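Here's a structure for you.
Apart from one protein chain that is not included, each protein chain of the complex appears where it belongs.
Which chain is which? They are A, B and C, in the order written, and residues in each are numbered from 1.
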Amino acid sequence: MKNQLIAEFIGTYFLYLIIGMCVTPPGSAAFTPIAVGVGLAALVYSCGHLSKAHFNPATTVAYFCAGTHPRSTFLPYIVVIFAGAIAAALTIGVLNPEGLAKVSAIEINTPRVIVAEFAFTFALMWVILNVAIAKGTKGNPFYGLAIGAIVAAGAYAVGNITFAAFNPAVTLSLCFNGFIPWSAFLLYAIVQVFAATVAGYLFRSMKITNPEELPTT
Amino acid sequence: MKNQLIAEFIGTYFLYLIIGMCVTPPGSAAFTPIAVGVGLAALVYSCGHLSKAHFNPATTVAYFCAGTHPRSTFLPYIVVIFAGAIAAALTIGVLNPEGLAKVSAIEINTPRVIVAEFAFTFALMWVILNVAIAKGTKGNPFYGLAIGAIVAAGAYAVGNITFAAFNPAVTLSLCFNGFIPWSAFLLYAIVQVFAATVAGYLFRSMKITNPEELPTT
Amino acid sequence: MKNQLIAEFIGTYFLYLIIGMCVTPPGSAAFTPIAVGVGLAALVYSCGHLSKAHFNPATTVAYFCAGTHPRSTFLPYIVVIFAGAIAAALTIGVLNPEGLAKVSAIEINTPRVIVAEFAFTFALMWVILNVAIAKGTKGNPFYGLAIGAIVAAGAYAVGNITFAAFNPAVTLSLCFNGFIPWSAFLLYAIVQVFAATVAGYLFRSMKITNPEELPTT
Partner (left out) sequence: MKNQLIAEFIGTYFLYLIIGMCVTPPGSAAFTPIAVGVGLAALVYSCGHLSKAHFNPATTVAYFCAGTHPRSTFLPYIVVIFAGAIAAALTIGVLNPEGLAKVSAIEINTPRVIVAEFAFTFALMWVILNVAIAKGTKGNPFYGLAIGAIVAAGAYAVGNITFAAFNPAVTLSLCFNGFIPWSAFLLYAIVQVFAATVAGYLFRSMKITNPEELPTT
């Protein structure tokens, strides 16, 4: 389990470090979704063989609902993922404090946030489940690319409505660094977890899981 | 068949949701082809093993002409693909009504639309047929990437002439959301289906189909 | 041989159609190398299994010097590749005559054109030979991606010095459409063919060719 948690910490740390540095002024502006998408792809490829590269509590929930994540490592994964994201948020305070001082939180339109975060968290989970644990894509080498790509596409699609978090740990760090108001954290997290639950159970009901992915415990 | 139709609905829904959100002001401007290309790649990788990831009635036609799509699911695929695209067009009305209110339809230059939509729908079908059902590329993992890439390239090449639809269901939703005039829908759809037919029969005549792809029914 | 020539014609036609449309005003500006890179990757994946996807007379020369291209199809390949590129140049005259009317040729700095076109045509040939016919990368699925990627990188690196042709057929069409002065065509073509010759013989001398690629004739 130690290697799994090291991989989840490193992956989530760099995922949010890339996100946060790119969106903090002067930042990477319109290139941010590309930077995040390719960065996530690289991190998934470097950690997937160790921990399945969740980097996202919603992913842990989706795998759990799909029936492939063991109960015993559920909580450790969630804790380490949040820790990695917060460590990165703190690092941004060191690397670019002037930029953070200029950040103001986006305005929240509740129904739109619900629709957009539900839609693209569901899409992300649908992609993850189908490229990582489906029988029909077993052994494929494109999983990292597909996961990074759907995040980049979603960020271009709804980034200016929700900041394109699709991930409760990323949402927490975006609140911590001032991009999303703290008052909206629970809304985001509930919608994201709900989308992951729906995706996980839909996937399970389709009976397309690679049997080798089912945990023995 | 249920899993196939779920996959086609989800894939087409998100394909158009990405397209429509990116082109509706304030949108993603010049990054739209990249967002659509990578989003399509991810969706193809997540659905290809379930339904072959058409997301495009022209693709269904091309496979049918190439002799690999069974007659029995021809109509269900077409219906579900159109339904997915329209559902996404309606979602955009919820997520960004102010943006949609600012949209005005492109001007149609009929001969140029015919040449450009024919050329790149043909190119898209040529790529799809060769990466998805050819003997020489059997089992390749690059199919999603290749399909997303040709759409992105085509969108940069002729996007300001035709809006780069290359897909009757996407065209319908682009008309529905006001980007293409309704009066041009039939022109687009006929040209796209014609290009798919030409590509399908050319591919068939080259005798390069993977025999395992030929339907038993 | 018919299928090979169909594939070379289609591939080169769309390669230049994408290039030419993107660089003709209003065009895709700074996104052009991305559009060309991903478009080329898709075309290579769709044609590689049929014709090895040269789309470039320099590639034919490089394979010939490396000892893997049969003498019998050398000339037919060259002719069809030039024909495809010219057909695309003519298509651009239909799709965007107003844009072409605004084009003015780049200024040629002869020593810089020699260095830049030599360097990146060599780099392109080095990548092609190593991903397409080397023993050590036999059966790899990344060849299309690698080829598109080096062209995109080269175009960002030296595009404003040479227009980043790296290909005599593309150079001819760029002259035809007014981007490169006709007086420079021979300079470009000689440098490109020379770079391909150097790359081909260097590769051969390293004795790293996949023996299955050596022609029996």
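Here is the rule we use: a residue touches a chain if its C-beta (ideal position, glycine included) is under 8 Å from a C-beta of that chain, and two chains touch if they have at least 3 such contacts.
From a predicted model like this one, the values you see are computed outputs, not experimental measurements.
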| item | value |
| --- | --- |
| Omitted chain's touching partners, listed by label | A, C |
| Chain not shown: contacting residue from A:38, A:106 or A:206 | A:38 |
| Among A:145, A:158 or A:195, residue touching the chain not depicted | A:145 |
| Contact set of chain C toward the excluded chain (per top definition) | 30, 33-34, 37, 111-112, 115-116, 119, 123, 126-127, 130-131, 134-137, 140-143, 145-150, 152-154, 156-158, 160-161, 202, 206, 208 |
| Positions on chain A where the hidden chain makes contact | 3, 6, 10, 14, 17-18, 21-22, 26, 28-29, 31-32, 34-36, 38-39, 41-43, 45-50, 91, 94-96, 141-142, 144-145, 148 |
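Rule of thumb we're sticking to: only the chains that are shown with their structure count from here on.
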| item | value |
| --- | --- |
| Category of the chain touch graph - line, ring, star, complete, other | line |
| Fraction-based call for chain B against chain A, same above half, different below | different |
| Computed distance of Cα centres, chain C from chain A, in Å | 39 |
| Chain A residues counted as touching two or more neighbouring chains | 141 |
